[in-house]
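With one protein chain held back, the other chains of the complex are shown just where they sit.
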Amino acid sequence: MTAAAPELAIETRQLTKTFGRQTVVNNLDLAVPRGSVFGFLGPNGSGKTTTIRMLLGLASATSGEVRVLGQELPQQLPGVLPRVGALIEGPGFYPFLSGSANLIRLDSADRFASPATRRKRVADALERVGLTHAAGKKVKAYSLGMKQRLGIANALLTPRELIVLDEPTNGLDPQGTREVRHLVRSLTDQGTTVFVSSHLLAEIEQMCTHAAVMRAGNLVAQGSLDELRQTGQTRIRLVTPDAQLALGVLAGLGLAADVEAPPERGGASADPQLIAPLPEEVAAEQIVEALVANGVRVRGFTVAGSTLEDLFVALTGEGFDVAQ
Amino acid sequence: MSPSNSGVASVASGAAAAAARPRAGWSFLASELVLLFRRRRTWVLLATLAAIPVLVAVAVRLSTARAPGSGRGPAFLDQITQNGLFVSVVALTICVPLFLPLAVGVVAGDTIAGEAGAGTLRYLLVAPVGRIRLLLVKFAAAIAFCLAATVVITAAGALIGAALFPVGPVVLLSGDTIGVPDSIVRALLIAGYVTVSLAGLTAIGLFVSTLTDAPVGAMAATVVVSIVAQVLDSLPQLDWLHPYLFTHYWLGFADLLRQPVEFSSFSSNALLQLAYVLIFGSLAIGRFTSKDILS
Partner (left out) sequence: MAQKFTKWIPAAVVPVVIAGVVIAVPMAANATGSLPDKSAQEVLALVASSNVTALSATFEQTSNLGLPQLPTGTGAQGSGSTAQAASALELLTGNHTARVYADSTNGAENMRLQVLDSMAERDVIRSGSDVWLYDSKKQTATHATLPAKSDAATSAPDAGDAASTLTPDQLAAKLLAAVTPTTTVTVGNDLSVAGRSAYDLVLTPQAGDTLIGTVSIAVDGSTGLPLSVTIVPKGSADPAFTTAFTSISFDAPSADLFAFTPPAGTTVTEQALPAEMAKPTGEAGKGTGRSAGKSADRPVVTGTGWSSIVELNVGTDQSALTGSPLFAQLMTPVEGGSVFSTSLVNVLLTTDGRVFAGSVSAEALKAAAAAAPLAAAPAAK
């Protein structure tokens, strides 16, 4: 690799895919930095898998440009693919072959892979995903989780510069999910860029350095996790019976607050809530001080930094399975 | 899954490997052949085909034992009783119109659609095996199956014939008699002829297989095409079309049983099959290289 290695492992410009009249991916501008663990987040059906198929040359783009590892696709596809490992939309294997026989077949399809080291590399990949004990078993006897691991092992057959994992923790138990996280971390330690798609926010939050959010074929946010978190506003939440008074005080401090009706549960906390974005130049304690000084009965006060969840709910308009 | 780095080279060396020149890729063809001949389905097909000469020989043996020299039925069957080596030719004649197209339809129709249906196609393409290379390898393996199928019928026929009937000099259609070694050469020539005959159908099956992700549909369509072609070939009103049907020379291997050997049908057949392979091969390439793999 020359020193002029480009910054981005994956770069798309105005990438669009339509099936008939339906636009599945719309003007996507992805930028995946090298060495990152890039989370590709979106609800099911938001165009993630279609995008991945275009990144791997399985589907052609309707319009737009794709560059993977600095190479233009689909023209440079044969040179790019050997440097990319992938798990695409679940594992696909020959059920009548053993796990290792499946990997040997897929490895023999790669003209850059050395036949001399094939068995060794297959054994190593199986070991990395913890399937050594089942290497000789026919795949039809594998559980979904084992097939998923075998799919990941396939992506690890040769040293790769980019690994694309589409929903890698599907079908894995919590232990397996943890192992995948460790594996991804070990890959980045070697400088591999990992591109992980998921509909699970927690998964992305725990292993990724960068993320992009898809919604109905559109890219709605992209950046490092820190950048994304900063996109959201820190807010204050004030619980008080004196809502009108408090509004005036907050306005004096330059905060535009919204009044929320008290929770319907009623009871002791049946007080209105005021929510307002917190400007950077105002300290939270200043606000409480001003409220108390003006006779506002402060029954509750919180400062909430925005969570990714808030952001994603705001961006996609729907909830994610935050908890698995 | 251990996060250890053991046995994993650095990315830099991976890049170096990628920069290396690609290998010829024969190991993928070998892998394809292993895959084909490791499937139980392939063995069931071959065993079924091998059973046909056995059934024919046993049936003829039983019927002649009951009514010796009755001479009923196709004249060809009579030859068996005089020479066991003829069982091969009779069995091939029986298999060519239906059983071989069925077997070839299953294998050729499965080539791409089977991989798509099993979800392995996307992994092969990402591995990567180029799409044209995948088609070539699949076609080569399907032709290998055609050869295996005809050789199995020929060999099974010769063996069961030798077991149940006398073996000796073979009488050709021209009335001339040739020795056993020469007759084995002719039997192999016939097996080659039938294999070549099936190349066009194999290419059609390959093309059909690129049209769908349902292997059963591709298999059925391929078999139906072979039957339709044979029906068209039997309609005298369409005789202008007959020389262009890929089934037209299917039974022409009888010309290899004449003295001297008539090679014109062999060459006509080979040219016709080549044309079909080129046309449907290029159609398959056009379809497969422009297709979105969504399976």
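Things worth noting here:
Residue numbering begins at 1 within each chain, and the chains themselves are lettered A and B in the order written.
Rule of thumb we're sticking to: contacts are C-beta pairs under 8 Å (C-beta built on N, C-alpha and C of every residue); 3 or more make two chains touch, one makes a residue touch a chain.
As the structure is a computational prediction, the values presented were derived from the model and not from experiment.
Considering A:Ala61, A:Val139, A:Leu274 or A:Leu315, the position touching the chain not shown turns out to be A:Ala61 (whole complex).
The chain that is not drawn here is touched, among residues B:Ala51, B:Leu251, B:Ala270 or B:Leu294, by B:Leu251. Only one of the listed residues, B:Leu232, B:Ile279 or B:Leu294, touches the absent chain: B:Ile279.
By the touch definition given at the top, chain B reaches the unshown chain through residues 75-76, 78, 82, 93, 171, 173-177, 236, 251, 254-255, 258-260, 262, 264, 275, 278-279, 281-283, 285-287, 289-290.
Basically, only the chains that are shown with their structure count from here on.
Taking each chain's centre as the mean of its C-alpha atoms, chain A lies 49 Å from chain B. For chain B in complex with chain A, the residues that touch the partner chain are 1-15, 17-18, 20, 22-25, 27-28, 30-31, 34-35, 38-40, 118-130, 290, 292-294. Contacts from chain A toward chain B in the complex involve residues 1, 53, 56-60, 77-79, 81-84, 86, 88-97, 104-115, 120-121, 124, 127-130, 149, 152, 154, 156, 158-161, 176, 179-180, 182-183, 185-186, 189-192.
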